[in-house]
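Right after this comes chain A.
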Amino acid sequence: MSEVAAKELRIVGFLCNWCSYGGADTAGVGRFKQPTDLRIIRVPCSGRVDPMFVVRALITGADGVLVSGCHPRDCHYTDGNFYARRRLEMLKRLLPFLGIDDKRFHYTWVSASEGAKWQQVVTDFTKQVHALGPMHQK
Partner candidate 1 sequence: MRVGVFICHCGSNIAGTVDVAKVAEEARKMPGVAYATAYMYTCSEPGQKEITDAIERDKLDRIVVAACSPRMHENTFRRTIMKAGLNRYFFEQANIREHVSWIGLDKELNTQKAIEEVRMAVAKVMKNKPLFSSSFKINKRVLVIGGGVAGMQAALDCADGGLEVVMVEKSPSIGGMMARLDKTFPTVDCSICILGPKMVDVAQHDLIKLHAYSEIAEIKGYVGNYQIKIKKKPPYVDWTKCTGCGLCMEKCPTKNAYDHFNFGAAPTRAINIPFPQAIPKKATIDPNHCRQFVKGKCGVCAKVCPTGAINYEMQDEFITEEVGAIITATGYGLMDIERLTEYGGGRYPDVITGIQYERFLNASGPTSGHIIRPSDHEEPKTIVFVACAGSRDKSLGVPYCSNFCCMYIAKQAILTKDHIPDSQSYVFYMDVRSPGKGYDEFTRRAQEEYGAKYIRGRVSRIYPKGKKMVVKGADTLLGTQVEIEADLVVLGTAVVSAPGAAQMAEKLHISYDTFGFYVESHPKLRPVETNTSGVFLAGACQGPKDIPASVGQGSAAAAKVLSLFSKDMLESDPAIAQVNQNTCVGCLKCLKTCPFQAIVEDILRSGKKVAKVIETVCAGCGVCTSTCPCGAIQLQHFTDNQLLAEVNAICQK
Partner candidate 2 sequence: MAEKEYAYFSGCSLEGTAKEYDESLRAIMKALGVNLVEPDDWSCCGSTPAHTVDHVFAAALAARNLTLVEKMNKDVLTTPCPSCLMAFKKAQFNMSRDEAFKDEVNGLLDEAYNCGVESKSSLQVIYEDIGLDAIAARVTHIMPDLKVAPYYGCILSRPPEIAQFDDPENPVSMDKVLSAAGIQVQDFAFKMECCGAAFGVPKREMVNRLSGKVLEMAIDAGANCIAVACPLCQQNLDLRQEQVNKTTGSNYNIPVIYFTQLIGLAYGLSPKELGMDKVIVSADSITRRITREEYEKIKADEAAAKKPQKAKKDAAAEETNN
């Protein structure tokens, strides 16, 4: 592994376009410094996140997965994040049965104006994943 990669782990993020992706943008505009481990995939709604994506990511090389959407009741598509909330909670509880530490998966709600909160979420989750170490030992 390259020297660069050795400093970081790999975290995949699924962010909803309307709130969380905007929140991450706001954090950028505010120049809120964050660790670089995260790679963001944009989805229209947190309800679009199929639990299959999360498991796929963890099995094929991600060390942690983060999903973020609009706050419940504020979903741009009204109900999308309610479905996300149920599915992702179920997924979190099922992960140990797959032999995956559930602390490697985190879902949260960040609105487009919450730049500082996004910075906190990314920093905390990255720390959490680093504490667990890489998913697959070299």
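Heads up, the rule we're going with is that contacts are C-beta pairs under 8 Å (C-beta built on N, C-alpha and C of every residue); 3 or more make two chains touch, one makes a residue touch a chain; residues count from 1.
These made the cut because all candidates are chains of the complex that A comes from, given by their letters.
Since the model is a prediction, treat every value here as computed from it, not as a measurement.
Enquirer: Name the candidate, out of 1 or 2, that touches chain A somewhere in the complex.
Expert: 1
Enquirer: Where on chain A does candidate 1 make contact in their complex?
Expert: Its residues touching candidate 1 are 4-5, 7-8, 10, 12, 17-19, 21-22, 24-25, 27-29, 31-36, 39-45, 47-53, 56-57, 60-62, 73-80, 83, 87, 111-113, 119.
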